[in-house]
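Okay, so here's the structure we're looking at.
One protein chain is absent from this view; the other protein chains keep their places.
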Amino acid sequence: MRRKIILALGAVALPLLLRNLYVIMFLVPDEMEQGPIYRIFYYHLPAFFTAALCYLTAMVTSILYLVKKDQKYDAIAVSATETGLAFAAVNLITGMIWGRISWGIWWAWDPRLTWALICWLVYFGYLMLRSAIDDPTERAKNSAVLSIFASASVAVTWKAIEWWRTQHPGPVLSIRTGGVQKIDPAMEQMLYVNTVALLLLGLIFVLVRLRQEEVQREIDALRRYAHAMN
Amino acid sequence: MTMLRHAAAIASKDLRSEFRTKESINSTLSFSVVILLLFAFAFDPSPDMIVEFGGGLLWIVFVFAGALIVNRAFARELPNDCIDVLVSSPASGASLFLGKATAAFVLLFGIECICLPVFGILYNVTWWRNLSGLLGILALGTWAMACVGVFISALTVNLRLREVMLPMLVYPVLIPAILPAMMLTNTLLTGQPIPSDFMVWLRLLIGFNVMFTTLSVYLAETVLVR
Partner (left out) sequence: MDERNITFMFYGLAVAWGLLAVYAVLLGLRDRDLTKQLDTLKRMVEEKK
């Protein structure tokens, strides 16, 4: 059943991604000041949305795990964190490539960039901690606690670095600017369409990863069983 | 009330055993002085430069020292399975955590107070011009370090790679506390009172402490009791 859902989602997501790539490369107009480079933005921002949603899911399921002590939530938390890291990497690296052209430098110690990097490091630490603990219950509990700690810190860091300095372009989407149209409506619409595509892809990754966690648990159980038979 | 009494008992036990063996005090102190020395070689700072990055330098030394200290907080209890005895004692997880964090705080703060004059001599800085403010900021930053560090060291205590794992997990989480501590220490080293536009940093530091102390005390029971 799960397998069929994943395949169905894939059948929707892949054509959508390819179609979006075609539209982004050939159909949308160039931005006046930046030229073609701005097209990176169609992946940069949706990747951020996906990553942020993944981090949020990880936080919620970590809290749920501590409340309910159900391994299911732990599995969702790790799947979401890992997928979030993949999309955050897309967000970071496309941003760096854009910065090389627009700012002339690969990296600026700007709040959003710094924050994204810190997030990446924090959640990478979460995966490292997981891989170091063998006992499943202990691993689930300790990493859930770390995940809650991490998300609290990440939330505060956001504020901290905003006061520190700002260089990154501000919000352009009309939902963030209070209805003021800062970019061409065709561009904004395309951005939402690609966000949907990347979110679908993210969902597929999470579901596949989730199944792997379940298979892993089955393997562990079989190992114990085989061991007990000896 | 009982919780605080238990915490005080655990803190004094930790401090007593530390002062008898002096294992982490000695190593951490000499480590901090060595780093202060190495930074002087690396930057060869002039007096103007040291005003600009003195606070940052001090806090880098302190977080290195902090990683060594908090690493010992629970690792100290590993031989003879002392940790199991502590967990099964009447003291709750929260008071166990608070006691350990207080002990780490006292040790770290002591080491910082020794590092300050050494820093002053090596880099030719008159650091005592706003002493009360400076000590206040040191205390706030050190509590953030002790609290987060001891809590995460409870998560990593059973790992083989805990010496590497601990700083890797603690430092990124600690950034919103260390950043304001560095900024505030920088201005306080010049002897001026905290300027009004820096008050937001002070609030951030205090807020971080309140938030993470609450969170750790609340979650300590879950982590420690298996």
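What to note about this one:
As written, the chains take the letters A and B, and residue 1 is the first residue of each chain.
Please note the rule applied: contacts are C-beta pairs under 8 Å (C-beta built on N, C-alpha and C of every residue); 3 or more make two chains touch, one makes a residue touch a chain.
Since the model is a prediction, treat every value here as computed from it, not as a measurement.
Among the displayed chains, contact with the absent chain in the complete complex occurs for A.
When the whole complex is considered, the residue among A:Leu16, A:Val60, A:Ile97 or A:Leu117 that touches the unshown chain is A:Ile97. For subunit A, the residues touching the chain absent from view are 21, 24-25, 34-37, 39-40, 43-44, 47, 83, 86-87, 89-90, 93-94, 97-98, 100-101, 201, 205, 208-209, 211-212, 215-216, 218-219, 222-223, 225-226, 229.
By definition in this document, only the chains that are shown with their structure count from here on.
Averaged Cα coordinates give subunit A a centre that lies 32 Å from the centre of subunit B. Taken in their complex, subunit A has these residues touching subunit B: 66, 118, 121-122, 125, 128-129, 132-133, 138, 141-142, 145-146, 148-150, 152-153, 156-157, 159-161, 163-164. Contact residues of subunit B toward subunit A in the complex are 148, 151-152, 155-156, 158-161, 165, 168-169, 172-176, 179-180, 200-201, 204, 207-208, 211-212, 215, 219, 222-223, 226.
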